[in-house]
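The complex appears here minus one protein chain, its other protein chains still in place.
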Amino acid sequence: MKKKKSNPLSRREFLMICSKALPFTGIFFIPFTADQILFAQKTKEYDPTQHEYAMGINIHKCIGCGRCADACKKENNVPREPYYFRTWVERYIISTDGETYVDSPNGGIDGFPEFKDNLEILRTFFVPKLCNQCANPPCVQVCPVGATFLSRDGVVLVDEKYCVGCRYCIQACPYGARFLHPTKKIADKCTFCYHRLVRGLLPVCVEVCPTQARVFGEVGLQSSPLRRFLRFNDVVVLKPSLNTRPKVYYAGADGEVR
Amino acid sequence: MKAPRIPKKILGLAFIFSIVIAALVVARMLFIPPSFGKYGHYRADAVNEIVAQEINYAGYQACMECHDEIYKPKERSYHKSVSCEACHGPAAKHVEAPDEFVPGAPRERGYCPLCHDYNPSRPTGFPQIITELHNPGKACMTCHNPHNPVLPHTPEECSACHREIANVKRISYHASLPCVRCHTVPEKHMVQPKFVFAQVPVEREFCGECHAEGAPGGPDIPRIDLDTHGERYLCWDCHYPHYPEAR
Partner (left out) sequence: MVELIMIHIQTGLKDITGYIYPNEFELHWGLLIVVYPYLTGLVAGAFILASLERLFKIKVLQPVYRLSLLSALAFLFVAPLPLLAHLGHPERSFEMFLTPYTKSAMAMFGFVYAWYLMVVLLLEIWFDYRKDIVIWSQEKKGIMRFVYKILTLGATDLSEKSILLDNKIGKVITIIGIPSAFLLHGYVGFIFGSVKANPWWSSVLMPIVFLFSAIVSGIALVLLIYMVSTMFRWKTMNMSCLNQLGELLLYAIIVDFSLELLDFIQRLYESEESIHILSQMISSRLFLSLIISQFILGSVIPMISLVWARFGRVPDEMRRMVYFIAAILVQVGIFSTRWNVVIGGQLFSKSLRGLTVYKIQLFGLEGLFMAGFLLILPFIILYILCKLFPPWVDSEVKLH
């Protein structure tokens, strides 16, 4: 609320807004209708230097419904074919003989069929995956022309009009989070729904997650749901040995997850 | 004839090289996008282009603005954390033109099982059904209100919710024991499972009722000396009561 610079509010107005904004503390002021979204954009300039985002994923809460992967495709017009994903859900099955089986049929969008092999299951769980929005992103490092970059608010983005389609970034990403857009012929990846963030909305995968297995928010804000997530969970990042410094944190991730 | 101080060939080459370098310099001046390098090694305008992408999902706050009557009860129900658009699909167009575009609602039987069909990988305790056995053919909505999903009647079997445990126990040596042999289940647990919990045994002596030396029961039951077996550990530290491995 501090950032609002328009006319001074009356106490009543202020409290009203606060009460509305209370459920989404941590995500600055949230306008309520499309009109207000546009209005807010015009009146209040979004300042990227004031934000830094991260995501938390609680594996214990993921039910593998695949709504995130589905909504992501719908929100960002990702090709529907089963080999282009900005986010997807993996199923891990660790059998009693120590073997690990992983699958992700259509990214989990159509649900997970019963595992046919007659396995004695030791542990099993779902793991949502997406671009880790690394603070030390190898994909940005290798881009020869500066078409993929770390924005000032810490999100790794792709410049559609500048990408030459050399695919070096796809090779450099350790998480398989990038793909070549089949018609645009450019590298494509998760943007944390950047166009939603600047409008004060949540990334769509977080929005539709029915169990709140995904948590999103500001890194620097004490009251953000993300801070709470980081405070109360033992978190890990994927492939820490590569020093990519991901900003997607996993709670309850098994050692087999990679 | 005395050769000039700088040979002609060097001059010729220098000329060609300077043309190439000049061409590169001019090209850089002409073709580098103006906003390139403003904040870093990228085209700053690209950020604005990404921001300009239209939203398809309006966010639940937008829904709640008009559909208060649905949002209010849902907010207190088990589906409180399920966003409207998780089931109804993207609705930003509906926010802009409420009458022209109406988001659908999945009323058929196939949708709810995406979350609620039994899958061993799902977290224990998450409500799941075996879709093929659960009132086959009936739409979920005939019994359950998705905006306030309460069970039409309290479950008769523990396995209705604790499928995973039931599945294991069914093939274990404890198959014949009813759940209530070990768990005390308050009536209210059936209605408010997350608020009123079933009780679990807390002492070694409880298992000892069957497994201690001299306990009543058939000779098939493995027996141990409670005083010497397992030292300071509790029985369930080593044995999983729903699937006891030791013979």
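When the chains are written out, they are named A and B in that same order, and each has its own residue count from 1.
Note that a contact is a pair of C-beta atoms (placed from the backbone, for glycine too) under 8 Å apart; a residue touches a chain by one contact, two chains touch by 3 or more.
Since the structure is predicted, the reported quantities are computational estimates derived from the model, not experimental observations.
When the omitted chain is restored, the residue from A:119, A:135, A:221 or A:242 that touches it is A:242.
Interface note for the absent chain: among A:179, A:192, A:229 or A:250, the touching residue is A:179. The chain that is not drawn here is touched, among residues B:16, B:105 or B:215, by B:16.
For the chain missing from the display, the contacting residue among A:162, A:216, A:229 or A:250 is A:162, taking the whole complex into account.
Hidden from this view is one chain, which touches chain A at 81-85, 88, 90, 100-104, 107, 129, 138, 141-147, 162-168, 170-180, 184-186, 242, 258.
Chain B residues in contact with the hidden partner, per the touch definition given at the top, are 3, 7-9, 11-13, 15-17, 20, 24, 27-28, 31-32, 36-37, 41.
Here is the rule we use: only the chains that are shown with their structure count from here on.
Inter-chain spacing, taken between the CA centroids of chain A and chain B, is 14 Å.
Interface of chain B with chain A (complex): residues 33, 36, 39-43, 46-47, 49-62, 65, 79, 81-83, 85-86, 89-90, 92, 95-96, 113-115, 117, 119-123, 126.
Those residues of chain A lying in contact with chain B across their complex are 24, 30, 32-34, 46, 48, 60-67, 71, 74-76, 91-93, 111-112, 114, 121, 124-126, 146-152, 157, 159-162, 191, 194-196, 198-199, 201-202, 204, 207-212.
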